[in-house]
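Dumping the structure here so I can ask a few things about it.
Of the protein chains in this complex, all but one are displayed in their positions.
Chain nomenclature is as follows: A and B, assigned in order of appearance, with residue numbering initiated at 1 for each chain independently.
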Amino acid sequence: MSKKNAPKILTANQLLGGYSVFWAGSVWRADLEGASVASTPEAAAALMEKGQASEQANEVVGVYLVDVELDTNANPCPTHYREKMRVRARPSFWPDAADPAGVTPFKAFISAEAA
Amino acid sequence: MYQYDAFDARFVRERVGQFRGQVERRLTGALSEEEFRPLRLMNGLYLQLHAYMLRVAIPYGTLSSLQMRQLGMIADKYDRGYGHFTTRQNIQYNWPLLKDVPDILDDLADVEMHAIQTSGNCIRNVTADPYSGVAADEVSDPRPFAELLRQWSSGHPEFSFLPRKFKIAVTGAPNDRAVIKFHDIGLRVVRNAAGERGCEVWAGGGLGRTPMIGVKLTDFVGEEDLIPYVEAIMRVYNSEGRRDNKYKARIKILVHETGADEFRQAVEAEYARIDRSSLPPVAQELARIEAFFVPPPYEIFDNASKALEGAMLTEPDFARWVRVNTREHKAPGYTIALISLKPTGKAPGDATGDEMRSMADIADAHSLSELRVTAEQNIVLPYVKKHELFAVWQKLKAAGLASSNAELISDVVACPGLDYCALATARSIPIAQEITERFADGAMQETIGPIRIKISGCINACGHHHVGDIGILGLEKTGAEAYQITLGGDPTDTAAIGERSGPGFPAEGVTDAIERLIHFYLQKREGGETFKQTYHRLGHNIMKGALYAPH
Partner (left out) sequence: MPLIKDGGFTVDDWRVLADSETAAPGEKTIAPLKRLLDEGDALGANGVEIPNNASPESLQPLFDKIAMVVIPFPGFNDGRGFSLGKRLRRLGFRGELRAKGHIIPDQYAYARACGFDTVEISDALAARQPEAQWLEAAASMSVGYQPGYPGPQNILIARWSARQT
């Protein structure tokens, strides 16, 4: 359940690759590095507008806002377990360090379309 | 097995070209996401929690070694080196890129495969008994009927935008291994009193959020009349099925709300109106297809194999695998061997590209280059000579594929759950992993005997939890994963929907609860009772109590 006053970040799936991405100021990234955090409902609406514009431009699909809490360094972390898993970008039973299938580990990337 | 003619090949290849064009139009924005979504779904492509997912059809679960190798190649070339075999005879790739999907579909078409109608509100991949053609109890191989329906339903102009998805399953045996009573349409190939072949037709079954057992529409429709009869069901459903609420749009709701008798009358009335003049003789087409499914020339063997018996005596692990993972074959001296994709601690139904190639090699050497895929997410070698079983087992063991747990407690069925799926409310795979670890001991598993544990990560029930002896449903409760347990489900002819046990469990409490229940069953069982028999003798209330720790 989304809480009205919780800080929020913006997520979507990249259209071409399908990977989950997060809005970081002016680009979509595959991790939370520099993710834009909206602290007020107005800021959240503005964030959502950016996402919808990106959707209209056929860069991403399925834009939505995610409730987060901020750690001591003001880095956002989703509050819901589903979104925590999404940020981790792999099944929960895969270790953090590597991809057990032996293929390229996930890399943070900057979406070419948005750059 | 069936081989494409030039028409089938052209159909599949043109369909790939069509999808390639649709992807291009999506990228330019000519197709909106709303419009593209059903088109990509009808080509098997979902957008999931982390990435796209491509679901490839393995029609009626039959696969050649060549096709299995290609599936492995695709896993390595376009994905992350593995695929997931599903509960409906499909394989899913979890990480394809949209831009690669048309190429993947072309590679599939190279080996007469496709992803057509593995999703979307259309007639889905037609499934069948995984032991078709080799089961000792079979009346008629159901696969020619399934292939006839596969072709008839592919790209159907009238039935591609149904109220909701539509699943058909076919069995040709009195013992139902195709779950026909839980399908939108379930067919059983039978012979009538005059010896003519046809189908018993069930409709309106299904799992999902409103599980229902299907109703029998007719005891017999002749094979010549099967397509018109199915067409009549589809037309009534397409016209009358609810479209106001997606949760009430499946045919089971229509059958239930209309009443079985009235629904049957509507189907019969539509059936009587169907213009048969435009139909070429279906029996001829069926005969053409059937020629691809004639039994192979079996060699003549004694049913008992001395080589097999000898190896079983010297190798206890092999003996266990034979007891647990082989099934009775209709030809003497042959057996059906199950390759379990449920090794301890792994994701149920997953296989790596290497494992797929190993299975293909073994099928080439020992199973007439043919494999099958089961609704329990395992693989079948349908034509193994008993005296070659030891060699098969040694090769499987070397490939890490010799788990002896088919239909035992660690043969857990699980949907991908929240680890992959955008719809899921909880994880399934880690629960399955913990159960297989807890019950890893082979002797203990044999003592417990046959039992179905099925796990779904949300009420859509892709893990078929409603028909597990023990069903586990993952939900969200106050911001955490919670698991509801049902008991007494049954996918076979004695079809039953599992009953809820009581309060749910947190993730870390599920395996303990199951262990308590299993211990209780082992204490209370009489003679050689199975879990199911003990459950029915003692009743739901007594059995469910055992799930909960004493206060």
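Just so we're on the same page, a residue touches a chain if its C-beta (ideal position, glycine included) is under 8 Å from a C-beta of that chain, and two chains touch if they have at least 3 such contacts.
Quick caveat: nothing in here was measured; it's all calculated off a predicted structure.
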Q. What are the shown chains in contact with the chain that isn't displayed?
A. B
Q.
Just to verify: which one of B:Glu35, B:Asp137 or B:Glu196 makes contact with the chain not shown?
A. B:Glu35
Q) Contacts of subunit B with the missing chain: which residues? A) 5, 7-8, 10-11, 14-15, 17-18, 21-22, 25, 29-32, 35, 38-39, 121, 151-152, 154-162, 235, 238-239, 243, 273, 275, 278-281, 284-285, 288
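Throughout what follows, only the chains that are shown with their structure count from here on.
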(Q) Averaging over Cα atoms per chain, report the distance between subunit A and subunit B in Å. (A) 34
Q | subunit B residues touching subunit A - in the complex, by the definition given at the top | A | 26-29, 33, 47-52, 80-82, 96-99, 347, 352, 418-420, 427, 429-430, 433, 479-481
Q: Spell out the part of subunit A that touches subunit B in their complex, as residue ranges.
A: 13, 15-20, 55, 58, 61-62, 80-82, 85-86, 89-93, 99, 101-103
